[in-house]
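Only one protein chain is missing from this complex, and each of the others stays in its spot.
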Amino acid sequence: APATRAAPAPDAVTIGLVFDVGGRDDKSFNDAAWRGLEWARRDFGVELLVIEPSDGADREAALRQLAARGVDLVIGVGFIFSADLEKLARRFPTVAFAGVDFSPSEGVAVPVNLAGLRFREHEGSFVVGAIAGLTTRTKVVGFVGGMKIPLIRKFEAGYIAGVRHVCPDCRVKSAYAGTEPKAFADPMLGQELAGAQFDDGADIIYHASGKTGAGVLAAAEARHKLAIGVDSDQFHEAPCCVLTSMIKRVDVAVHQVVADVVAGRFRGGLRELGLAEDGVGFVADDHNRRLLPPAVVARARALAAEVVAGTIVVPSQ
Amino acid sequence: MSAALVMRASKRFGDRDALVDARLEVAAGTVHAVVGENGAGKSTLLKIVYGLVRADRGQLAIGQRCDLARHGVAAAQALGVGMVHQHGMLVPTLTLAENAALGHEPVRRGLLDLAAARRDLARAAARLEQSLDPDACAGALSVGEQQRAEIVMVVARAQKLLILDEPTALLAPGEVDRLLALLRRIAGDGCAVVLVSHKLDEVAEVADAITVLRAGRTVAELARGVATREVARAMVGGEPPPTGAPPPLPPADAAVVLMVRGLAVHDLSGAATLRPGAGSAGGLRQVSFEVRAGEVVGIAGVEGNGQRELVQAVVGLVPAAAGRITLGGVDMTHATVAARRAAGLAHVAEDRHHHGLVLDATVADNVMLGRLDEVARGLTIDRTRVRTLAERALADLDVRPADPSLAARALSGGNQQKLVVARELGRAAVRAVVAAQPTRGVDLAAQARIHDRLRAAAAAGAAVLVISADLDELFALCHRVAVLHRGAIAGELAGDALRAADARATLGAWMVGAA
Amino acid sequence: MTPSGVDRGGDGARFAELRAAAVALLAAMAAGSLLIILAGASPLEVWRTLVARTFGDAYGAGQVVFRATPLVLTGLAVAVPLRAGLFNIGAEGQMIAAAMCCAVVGAALPAATPALLALPVAMAAAAVAGGAVGAATGALRAYRGAHEVIVAILLNAIIAGVALWLGNQWLFVGEATRTASVVEGARFAELGITGSSASSSVVVALVAAAAVGWLQTRSTIGFRWRMIGGGPDAALAAGISVARDRVSAMAAAGALAGLAGAHFVLGHKHAFEEGLGRGVGFLGVAVALLAQGRAAAIVVSAVLFAALSQGGLGVAELVPKELVDVLQAVVVLVAAATLGRTTSVGGGAR
Partner (left out) sequence: MMDAVAAVVAFVAALATVTFVEMVVRITVPYLLAALGGAITERAGLVDLALEAKLLFGAFTAAAIAHDTGSIALAIAGAAVAGAAVGAVQALWAIRLGADQIVTGVALNLAAYGLTRYLLQVMYGQGSNSPRIDGIGAKVWSSPLTWLALVLTAVAIVMIARTRLGLRVRAVGERPDATAAAGVSVAGTRLAAVLVGSAIAGVGGAQLSLVVNGFVAEMSSGRGYVALAAVIMGGWRPAWVALVCLGFGAAEAVQVRMQSAGTGLPPELVRLLPYLLALVLLATLRGRGRAPAALGRGA
């Protein structure tokens, strides 16, 4: 997309964004952030500068480079940017910053020029967990995570709670692909982890593992079992077998914060997006109607309403 | 008589002339010797014939005219040329049959036909009245056995021209005679034989004609019957240096400095790791001897009879399986190399490229190696002291070029060896010397210097142990000579017995286990 | 061609190396231009931007300094054992282990600890932890005959896993994958180069380079390392304990890599964070090899690689950033072809 590479025009608002490991087109989390940006460009005609860093040392430098070059808003996509964003926000007080999946340091206030965009993934995971619990025939379902880190634990915890809520005697199998970021890019292993769970009786597996998830979907496809996608709607990755996806509206969050900057009403601080704010949710549309009975969808919606109402409190760890 | 080989060749390596229009003509059905000092160009000349080295200029005819620019090993082999190299050319991890097949592998249905290779080799061995096991792993054999196997393989293929580059250096006196007889027989069958040797009496015995090389040029082409002295003069271009005599005998009550009692050492040939269960040469069993202050004791023997194990055990590089080693009365059986060196042990290693020098390090570094205590001030190296030490070592044995900042690799073999000797014997307070093959591959002048230095060490009161395959060297240095055979001492000669006319024959017999 | 890391010396040799390095750069630029054209951009503009965004302004230069700092240290961590005939591909793991230790110690210090005490203590913790990992690698090679390359690869994976486990179990604070911050006293000051991250930890890197340079050329231990690298048998015969010095070389290497970890913790993140410094250990291999293992050259080589990495971000809007990864590889490849052999390997089990 050539527009992303043009140098910033002096009068236009310029938005800089740095992707997490995996980068654009991961059909998942980063993808959603990218959609939000494109959407904002269509709506507001902002200039975009995006960087896909290749490793750890690059990430902070990429943010810093954007800030140092004076873009109007710097967005870091991924919890891993949190500490860097806090530091840079203090370092560059005139630049607006936003962190997707931001997790604040304990004991210090979030800088006023930093918007921490947080999602209550556990809530969305709770609902797809409930869908899994209602749909499973074997009463065994699975979860495959990339790396065992607090963020992914949130998905796992909400999912398990959702399964248990509708099906107390269901079992949930959990597995993690690895201990380094490459665990989010090892589909070969993802397919074995999922395969083992399917072979052990699971018939639905939810993943939160980036591109390792491609292997999870492939395993479902090969065994004619079901998988639940994550972050974006992953139906088209394996049309036979994606029961639903836990969507995380990173696009909405990104679009919103850009809109704030354009309108001159940007404010720092934490912004939590859960079921109530439509920040997370699940997919039930024409594509997956065949797999997802209306009764299950109705029940899932009811549960979501209960979460919004506060009658159900979903654990996050 | 027709010519089997007619050639002239020039060759440069870097900025050094190895051959300057050197000439060689060999008649069919004769044994032709090529002689000359180290580095005269003998090996290079013959490697050109065999296609292993490409000449810069010249002509070559092996029965027919060859295009020098396109000549190669395969072409030479096709013309019936075979070569036994100065340094063994067997692949140690392959069996003898596989080695023999390499390059002309018999193939059946796409796979190697090892049975055929085995058969061919056995047949070739039988024709030369040799016995060898085609399935033996080459590396598991002693150096002598390897060389015999190589000769069998090459002779089997060389119909026209057989080249042997110093084949006798590793053989015992009796074995040399058998080899020379074999060469005569081969020549008698019409195949020309080219023999490189430093042993002029051998040459006189077997050769029909002699080509003498000096500094890359053919300086003489002599016929049979020329006096050995004449050949030597042609080689060095003047009078050859005299061979010395042992230093004065120490008093009978001189203290025992180095004592070895009942020493046993496991085999080092690596046969076990190359192929488990393969026959091994056997290491060292039950060896005892002592060397007094001022005494020079020689250990003779065919290579691979335990010399390496003996040397390495005495200097501390391998553990003793049994027995005791004392140095100046102190038990050193389990001491580290460093402790033994600190106690005054000097070691001229058999293999200067391996155990003697770090080839890519400078001459100064190599002098420092093993004498770090003399140049260290705390953690720091005293660089002026290094320079003095290095210059002194270079001057001591006239190492050339006398440049301490040169890489040791850039020295010629003889000068490398002089460097090792100078470093080891120049240390403060040398009490015992273990010199293994101290002049192997070294020319006459350097040899004379090294021998002088060893004698001087003995005269200064050190106990000197010389291990050598060269009987002449031992006669020139030692008060006593013991023979190592199959890891044990087969006999010892001293005093008048060592000077007697039949000493060589006696030692030779012990060396091949015929006593 | 010189096997092992033994110095060739001579001005001629130095000149040849300089020329080789220049050729490597030119070749990398040629290959890079091809790739740039393939991506539909203008090579001239890309190169201009790359230089402008690195050395062309204070911020870029500061970032180059910041990125070069750990590369000098991991480069040294590869160079020291290289001279001793050992290939240290384990800097990555050594650095992670050290960073974690450093962060824990740095956070455990009393809040009022003065910098004069806190910094050395935290750095020592890093050096000791990294050194221990290095020593273990060296010991497995020296006493068990295990190939150091393989051991290091395995240890890299194992350390990453254990670090994550320790973090999840005890050390990470809140929802983050980072440990508690180190005390104020244990932080390197930022140099304040217009927004860049460069901090005074660059001094540590330069001192380390000087120290390694001294060790390599003037000290007995450096001499022994050189000898066991150039000819282990000759060294053994001369009474040097080859096994012990293999361990010491790897321990020193680990300590240097550990200081790279300390740079990230004390000079940048002020805590251990999952993913910290990832890739810098591997890039250190390229840095050291291009510099032929020489301490002074390593500083230059680290700056070059740092500039390429930083420049990669600078040109990210013109061409895919992966271009610089390829460029770095091409620099190393061409240097390898023109410089000849720099490492000595003996294969596996001996």
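Here the chain labels run A, B and C in written order, and each chain numbers its own residues starting at 1.
Everything below uses one rule, namely that a contact is a pair of C-beta atoms (placed from the backbone, for glycine too) under 8 Å apart; a residue touches a chain by one contact, two chains touch by 3 or more.
The structure presented is a predicted model; accordingly, all values stated were derived computationally and were not measured.
Engineer: Omitted chain: which shown chains does it touch?
Structural biologist: For the complete complex, the undisplayed chain touches A, B, C.
Engineer: Among the options B:T30, B:T44, B:Q77 or B:Q417, which residue touches the chain absent from this view?
Structural biologist: B:Q77
Engineer: With the full complex in mind, choose from C:A52, C:A108 or C:A146 the residue touching the hidden chain.
Structural biologist: In the full complex, the listed residue that touches the missing chain is C:A146.
Engineer: Touching the left-out chain: which of A:A32, A:A161, A:L189 or A:V283?
Structural biologist: Going through A:A32, A:A161, A:L189 or A:V283 one by one, A:L189 is the residue touching the chain not shown.
Engineer: Just checking the interface: what residues of chain A touch the absent partner chain?
Structural biologist: Contacting residues on chain A, toward the hidden partner: 1, 22-27, 52, 54, 142, 148, 173-179, 182, 185-193, 195-197, 199-200, 211, 214-215, 218-219, 221-223, 237.
Engineer: Which positions on chain B touch the chain that was left off?
Structural biologist: 50-52, 72-74, 77, 83, 85, 88-94, 98-99, 101-105, 107, 110-112, 273-274
Engineer: For chain C, which positions touch the chain that isn't shown here?
Structural biologist: 1, 3, 35, 38-39, 87, 89, 140, 144-147, 149-151, 153-155, 157-158, 161-162, 164-165, 168-169, 282, 285-286, 289, 320, 322-326, 328-330, 332-333, 335-337, 339-350
Throughout what follows, only the chains that are shown with their structure count from here on.
Engineer: Centre of all protein Cα atoms: which chain's centre is nearest to it?
Structural biologist: Given all protein C-alpha atoms shown, the central chain works out to be C.
Engineer: Express in whole angstrom the distance between the two chain centres, defined as the mean CA positions of chain A and chain C.
Structural biologist: 34
Engineer: Give, as an integer number of Å, the spacing between the C-alpha centres of chain C and chain B.
Structural biologist: Chain centres of chain B and chain C, defined by C-alpha means, are spaced 46 Å apart.
Engineer: By the touch rule stated above, which residues of chain A touch at least two different other chains?
Structural biologist: In chain A, no residue touches at least two other chains, as defined above.
Engineer: If you look at chain B, which of its residues touch at least two other chains?
Structural biologist: If we look for residues of chain B contacting two or more partner chains, we find none.
Engineer: Can you name the residues of chain B that touch chain C in the complex?
Structural biologist: Listed in rising order, the residues of chain B that touch chain C are 315, 317, 336-338, 340-342, 347, 349, 354-362, 365, 368-370, 372, 376, 379-381, 383, 405, 407.
Engineer: Report the residues of chain A in contact with chain C in the complex, numbered from low to high.
Structural biologist: Result: residues 4-7, 49-58, 60-62, 64-65, 67-68, 79-80, 82-83, 91-92, 103-106, 147-151, 154, 178-181 of chain A touch chain C.
Engineer: Would you tell me which residues of chain C are touching chain B in their complex?
Structural biologist: Residues in contact with chain B: 2-4, 6-10, 218-221, 223-224, 226-227, 230-231, 233-241.
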